[in-house]
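Read through the structure below, which is laid out as structure tokens, and then see the notes.
All protein chains but one are shown in place.
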Amino acid sequence: MRALVIDDSRTMRRIVAHTLEELGFSTVQAGDGQEALDVLESGDQVDLACIDWNMPVMDGLTFVTQVRSRQEWRSITLMMVTTESEHGQIVRALAAGAHEYLIKPFTPDAIRDKLDLLGLLPLEEPV
Amino acid sequence: MSLTRETFDFVADLVRRRSAIQLEPGKEYLVESRLLPLAREGGHSGVDAYVTSVRTGRREPDLVAVVEALTTNETSWFRDSTPFSALRTHMLPALRAERPVLDRLRVWSAACSTGQEPYSIAMTLAEILGPSTRTEIVATDLSDQVLNQAKEGRYSQLEVNRGLPAPMLVRHFRRSGADWQIAEELRRTITFQRHNLLDAPPLGPFDLVFLRNVLIYFDLATKRAILGRVHRVLRPGGFLVLGAAETTIGVDGDWERVPVARGSVYRPVHGGTAALPTPRTTATAPTFGVSRPAPTFPPATVNQGVSR
Partner (left out) sequence: MSIAVETDQVYAITHEVFGAMIDPEPGYLRPWEGELPAPVDPLAAWVDVHGELAGRAAVICETAAAHDLARALLRMEPGEEVTPADLVDAFGEVANVVGGNVKALLPSQGTLTLPQVAAAVPPAPAGAPVHELALDWRGHPLAVVVWLF
């Protein structure tokens, strides 16, 4: 499984990427929506994108809209990871095509739970 | 930081006497992490100092607080998503297939903690069953403190982040200050009551019993007794859902294990012969054949993701 982590904060990218790597993902990072589109255009096959909302150049909502408009990127699971936490903002993101929504702050367990819901956790033996 | 032996033994003994829950050696980290917030709140330097003060003070509220901190499960919403997808794809279709009209469905959510499990069940039922099925969920826990939060249906940002699908969040919750408030329609389907698993069960019969991640704390005899009581209030053809790490096998023979997706659920049988696979009777065969070619249990599926 491969994940694209999109956030203008390198701190946040590192936190999210680290959690995903512990769950068995390989990761690639981007600092804004445009950089993330460039990663996808380059042919990097990702299964999951974790997307911040507020970023310079291109924000996360625009990125989601762009990805959803492209047939060849249909299989990418899109999860917003953002401090935007109004009810209406979550509705907007889902309407634009995001599959899941994680509000900052979050614990690593919260990422794991979301991936479980999305069917993106590798099969593992119950402990 | 590590706990002294005295601290651990005192806490383990207190918790065992009050809740019958066993804290084996090796669970020091659990004691430490659960009690640290209480220690800090009380201005103590650490858990040892806090427990020493609880021990010497012997004040009932402190003792209760320690027991509650150790016995309260941290719960996520659709915790281990398997039981909820199994509810959708196996258990509800099975219950429907067995009755001409599924006009009433009763569920017991045992050890429900702060309510995430019964609300998750309620959300799933609301999605699948039409208004013609009256659903009743009885949610019980030992602790008044968690029941009060559960009844209120108000959760922090961190709590709604734990395994609640975003579409469910926007459909069933509204923001209330820094928290989220669950919809009144869902709250109405649930009755919360205090209950100790060591006592007589709530009034049955139930079609579904969720008893997850709690048997692990009890010794074998207590496990067997609890399963026996659950058996009595579960309707024939109903389902028992245990935690991912739990099973009736080797504990109590009056259950048939039904593999579902990535886990198992259990159906009550009689006579303690469940170790021998029961013949596929007409009662079970068509049940699992719903919209599937083979009239047997479906194989484990790998991808249990939400459909989209």
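For reference, chains read A and B in written order, and residue numbers begin at 1 within each chain.
Following the convention adopted for this analysis, a residue touches a chain if its C-beta (ideal position, glycine included) is under 8 Å from a C-beta of that chain, and two chains touch if they have at least 3 such contacts.
Keep in mind that what you see is a predicted model, and the values were worked out from it rather than measured.
Across B:Val11, B:Ala39 or B:Ile182, the residue that sits in touch with the chain not pictured is B:Ala39. Mapped onto subunit B, contacts with the missing chain fall at residues 33, 36-37, 39-41, 156-158, 175, 177-179. One chain of the complex is left out; on subunit A, the residues touching it are 8-12, 14-15, 18, 54-56, 82-86, 88-89, 103-107, 110.
FYI, only the chains that are shown with their structure count from here on.
Inter-chain spacing, taken between the CA centroids of subunit A and subunit B, is 30 Å.
By the touch rule above, subunit B contacts subunit A in their complex via residues 76-81, 157-158, 160-163, 165-167, 169-170, 173-175, 244-245, 262-263, 302-306, 308. By the touch rule above, subunit A contacts subunit B in their complex via residues 85-87, 90-91, 93-94, 98-103, 105-107, 109-110, 113-114, 116-120, 123, 126-127.
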